[in-house]
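The complex appears here minus one protein chain, its other protein chains still in place.
Note that the chains take the letters A, B and C in the order they are written out, and that residue 1 is the start of every chain.
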Amino acid sequence: MLILMGLNTPREDIEKVKQKIISKNCTPHEIPGSSKLAIGITGPSNNLNEEDFLLMESVEEVVRITKQYKLVSREMKPEDTIINIGKEKIGGEELTIIAGPCSVESREQLFEVAGQLKEIGINFLRAGAYKPRTSPYSFQGLKEKGLEFLNEVKKELGMIIVTEVKDTQTLPLIFEVADVIQIGARNMQNFSLLEQAGRLSKTILLKRGLAATVEDLLMSAEYILSQGNYNVILCERGIRTFETSTRNTLDLNAIPVIKKNTHLPVIVDPSHGIGMWDKVSPMAMASVACGADGLMIEVHSHPEQALSDGFQSLTPENFKKLLIKLKQLAPVVDKKVKLNV
Amino acid sequence: MLILMGLNTPREDIEKVKQKIISKNCTPHEIPGSSKLAIGITGPSNNLNEEDFLLMESVEEVVRITKQYKLVSREMKPEDTIINIGKEKIGGEELTIIAGPCSVESREQLFEVAGQLKEIGINFLRAGAYKPRTSPYSFQGLKEKGLEFLNEVKKELGMIIVTEVKDTQTLPLIFEVADVIQIGARNMQNFSLLEQAGRLSKTILLKRGLAATVEDLLMSAEYILSQGNYNVILCERGIRTFETSTRNTLDLNAIPVIKKNTHLPVIVDPSHGIGMWDKVSPMAMASVACGADGLMIEVHSHPEQALSDGFQSLTPENFKKLLIKLKQLAPVVDKKVKLNV
Amino acid sequence: MLILMGLNTPREDIEKVKQKIISKNCTPHEIPGSSKLAIGITGPSNNLNEEDFLLMESVEEVVRITKQYKLVSREMKPEDTIINIGKEKIGGEELTIIAGPCSVESREQLFEVAGQLKEIGINFLRAGAYKPRTSPYSFQGLKEKGLEFLNEVKKELGMIIVTEVKDTQTLPLIFEVADVIQIGARNMQNFSLLEQAGRLSKTILLKRGLAATVEDLLMSAEYILSQGNYNVILCERGIRTFETSTRNTLDLNAIPVIKKNTHLPVIVDPSHGIGMWDKVSPMAMASVACGADGLMIEVHSHPEQALSDGFQSLTPENFKKLLIKLKQLAPVVDKKVKLNV
Partner (left out) sequence: MLILMGLNTPREDIEKVKQKIISKNCTPHEIPGSSKLAIGITGPSNNLNEEDFLLMESVEEVVRITKQYKLVSREMKPEDTIINIGKEKIGGEELTIIAGPCSVESREQLFEVAGQLKEIGINFLRAGAYKPRTSPYSFQGLKEKGLEFLNEVKKELGMIIVTEVKDTQTLPLIFEVADVIQIGARNMQNFSLLEQAGRLSKTILLKRGLAATVEDLLMSAEYILSQGNYNVILCERGIRTFETSTRNTLDLNAIPVIKKNTHLPVIVDPSHGIGMWDKVSPMAMASVACGADGLMIEVHSHPEQALSDGFQSLTPENFKKLLIKLKQLAPVVDKKVKLNV
C-alpha cells in the first residue's frame, strides 16, 4: 500500500501516518517526490485497510497494490485445478461441454432432450428446477417436481446433473440431486449462499454477475474456497453494457485474464452471452479459441415451445453441427473433444 | 405486442402466427406496410410472451408495447403512496431523512451517534448488523449482537430502526428489531428474499442494483407487492459505469423517471452514490432538488475509526451543516424539513 | 510512479529498472515488501511513461500516481477561473443560463424564440447552424445561412451567441459570429479541433463525450489551454450507460469532482442529459443544487415543429417556470440569478 501526501504536508501529519502504519505491525518508507510525498508500506498488508488512512490529515490518496484474493490466485497455486466428477475432468485438456434446456418443463421434455444429448456423448446435463426470473409473473420452474425428474434422468441415463440453486433454503434439496451446483449471475454476490456452498463437498459453478468485474468474480470464488470447498468452476456469461443489439455483452477478454490470475477452471455460456440462437455457435467457437475450459449451452428439443429462453436455445441438430466444428477446433488450441460426432 | 414479418412472407406462415394469437385468446390485426408486414395483437397481453413468436417461420422481430409491472405502476394507482411509521410519513410533503453509521460496531459507538442524531431531530436510524462485503476477509458486522444493540437504541431513544437483511435465514431475526427492512443493491434480484419480504407486515427499503435498469427495480418491487406487502420505499444509490473517479455513478435521472412511473416513494443514498464524504452534501442537495422523497446518509461520530465506509461518512457536525441547507432548499421544491437545525 | 516486481526477482532485473529510472533523470527508491518488491520513483515525472517499464523483465505492474493534466488543475491555479463576456461573468457567483433551440431552422423561428428569451433577461442564446447527426439522412442544419441569422440576432438583440463547431474547416466562419464556440460530445477527442480552438481568442464550451471519464474531459481541456486559450467552460451532458429509460445518464457526481480538480467553470445541459422535456426542469434544479456554475437548456417556441430535439425542448412558458424556481434555489447554494422572472 502507498500513501500519497502533498509536498508541503506538516511534519506532524507525516509522523501520524507513520505511527499508524507501525501500530499495524507494518513498516513505513518515506519517498519524497517532485509533486507528492509518498509513504510506501511493507509488512503484513492484511492488517491494512485503505480507509485507515484516507481520512487522516494531509492524506491525498491511498493506492492498494496487492490483490485481495488469495486462495483462488495463481500465485498461491500455480498449476491448474482439475476437478474430477465421475470419469470427467474439468479444467484439463478435455473440453467440458454442458448442455440442456433452460428449465425442466416436464418429465417428457427432460427425457427427450437428455436422451438426444446422451446419444451424442454429452455427459453433463443442465436444466433448472428453480428459475430466478425478472418478473414475478413469469414461469418460475417446476421446483421439487423438477428436481425429481432430474434425479430420474441421473439414475436412468447416468448423466452428471448441473442445476441452479436460487437460495439457501433450497440448497439442501438441490445438494441431494445435483453433481454441480450452479450459482447464477444475480446471486454472485449473495454472500450467505456462497458461504453455505463453501461448506459443501460438491462442485460449484459460479457465474459472473452482470456488473461484476473479473476481480469481483474472483472475490466471490474466494468466499467459497475460504470455507473449504476448492471445487469451483467459473463461468463468463455476458455483462451489461450500453449495447442493445444483443442480450448481454459476452466479455471474452475475461478468459485469458481469468486463466492468468487463477488456477480455477473457467467455462463460457454463449447462450446467455449473446441471447440469439443463430449466433450462439460462433460465440461458442470464439470461447474455445481464446482458452475456455468448456462451454455451457442451452439445447431444447423444441425451442419454439420452451417455457423460458427458447429464443437462445439450439436444437439438438444445430448443437450437433456445432460439436463437429468444436471437435475440429479443439486440437488447434491444445484441447480435446471426446464425442461421437 | 407487434409481430413483424417480411413482405414476401408466405400466406401459410402468416396464418400460423394468427392462429397462435387466437389460441391465446387474443386478436390479430394484419397491417401490410412498405417494408414489413406487421401483425398487431389486442386482448389480454398477459397471455403472451415474445418467445411464443420469435422462433416461428418468417417472424423477424417481436415488439412488446405494454410494461410488465402492474401493481407498482401509476396507471394502477395514480396517487402517491404514503407510508406511515409511528408519527412519520414517507412519500408525502415531508422529507424523510435516514442517517447513521454503515455498521453497528459496538454498543458505545451506536449510542453515541444515535444520541447525536436524535438531538437534531433525526428519527430514522440506519446501521447494519449483517454486512454484505466483497471480500470474505472484511468485517462482516456484529450480527445478532448488532441487532441487540439496535433494539436497545430503539427502546431507549425511540428511534425508527432501518437495517439491512442479507439473507432469508436471518430475516425473522431482523423482522423482530427493524421498523424498515433494507434489501441491498446486491440482493435486489434475490427473488426468494423479495418474496419473503413481500409476506411481511413491515416496510421494505429496496435499493437499486448496480446493473439494474429502472424497469428492473420496479419489477423487483412488483415481487414484493405481488405477495401483499405494499409498503415499499425505492432507493437510488448509484449504478456501475465506466467512470472511475467516483465509487458509483449516482443516476439522478432515475428520480423523475421513477416518480412518473410508480406511486411508491423514492429516496436517494448519496453516500454510496458518490463514495467520498466531502462530495456527499452536494449530491444530497441535488437529490432533493430533482424530487426525491428523502435521503439516506451515512453519519459516523468518528469516521476515521469506522470499520466500514468511513471515507464516505459525514461527521455529525458536517451532517448538521447539510441539514441546514436542506431546510432552506425544501420549500423551493414544495417539501418540508421538520428538524431542530 | 511505482514499479512493482515479484519478491524473487533476480538482482539483475532490479538493477536494469533502476538504471532506466536514472537515465530519465529520476531517482529510484527500493521498497522491499512481504508480497512484492516496489520501486518508487521521484523526480520529473513528465519524463516517464508507464510503457517504459511495463515490458521490462520481472516487472509486474506500473502504478501512475500523478495526474496527467497540469494547466487545468486546481493545484496549478487554486482560485476559480471567471470568464468575462460583455457584462456577463461565467464561473463566479452568478448562474450562467444559456438557452435556445437545438438548431437554427429559419430566420423567423430564431427571432421568435430569441425575442422571448431576451424578454425574460436571458443573454446567452444557443442554436446550432451545423448539426452533427447520427444519420446522414437527418436535418444537418442551415449551415452558412444559419450563421447569418445568428449574426442578425446578435446585432439586433445584443445577445451572446453560443453555437457549435463541427469541424476545423468551418471554424473560421463560426469564429466570426460566435461569442462562445461549442465543441460537442462527439468531438471531445477531435484533437485537431481542440488544438485549433486553443489558438483562438474566444471562449470554448467543451462538452463531455459519451464515454469520456472526467479525467478524459480534463485532458481534452488541457489540449485547449496548452495552446494558449484559457477561456474554457466544461459541460456535463450525460454519459452512455446500460439504462435505456432516458436518452443519456446525466452524471451529476461529475460536478463536485470537476469543481475540486479544476479551476475552470462547469455547466450542465439537462436537455441532452435526460432527453425528455417534462423531466428537464428537475434535472436543471439538481444541477444547480450540486454546484454547477450554469445551465444550457433547449428552448423552442414550438417544440412540436422542431426539426431536431423537439422532444427535449421546453416551451418559453415552461422555461420561465423553471427560472422562477432557479431564482429561489440559487441563494441556497450561494449563487445569484439576475432575471426578470
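Note that contacts are C-beta pairs under 8 Å (C-beta built on N, C-alpha and C of every residue); 3 or more make two chains touch, one makes a residue touch a chain.
Everything numeric here is computed off the predicted structure, so don't read it as measured data.
Which residue from C:3, C:306, C:322 or C:337 sits in contact with the chain not drawn here?
Looking across C:3, C:306, C:322 or C:337, the contact with the absent chain belongs to C:306.
Taking the full complex into account, find the residue in A:193, A:211 or A:323 that is in contact with the omitted chain.
A:211
Just checking the interface: what residues of chain C touch the absent partner chain?
Per the touch rule, chain C residues meeting the hidden chain are 46, 50-51, 54-56, 68-69, 132-137, 166-170, 186-187, 189-193, 195, 209-211, 216, 219, 222-223, 226, 239-240, 277, 303-304, 306, 308-311.
Which residue numbers on chain B touch the omitted chain?
On the side of chain B, residues 2, 4, 29, 31-36, 38, 40-45, 61, 63, 65-66, 240-242, 244 touch the unshown chain.
Go through chain A and note every residue touching the omitted chain.
Touch with the absent chain occurs at residues 211, 213-215, 238-239, 241-246, 249-257, 260, 273-274, 278-279, 282-283, 285-291, 325, 328-329, 332-333.
By our rule, only the chains that are shown with their structure count from here on.
How many angstrom lie between the centres of chain A and chain B, each centre taken as the mean Cα position?
Result: the chain centres lie 27 Å from each other.
Calculate how many whole Å lie between the centre of chain A and the centre of chain C, each centre taken as the average of the chain's C-alpha atoms.
Distance between chain centres: 39 Å.
Averaging over Cα atoms per chain, report the distance between chain B and chain C in Å.
Here the centre of chain C sits 31 Å away from the centre of chain B.
Chain B: which residues touch two or more other chains?
Residue numbers touching two or more other chains: 211, 239.
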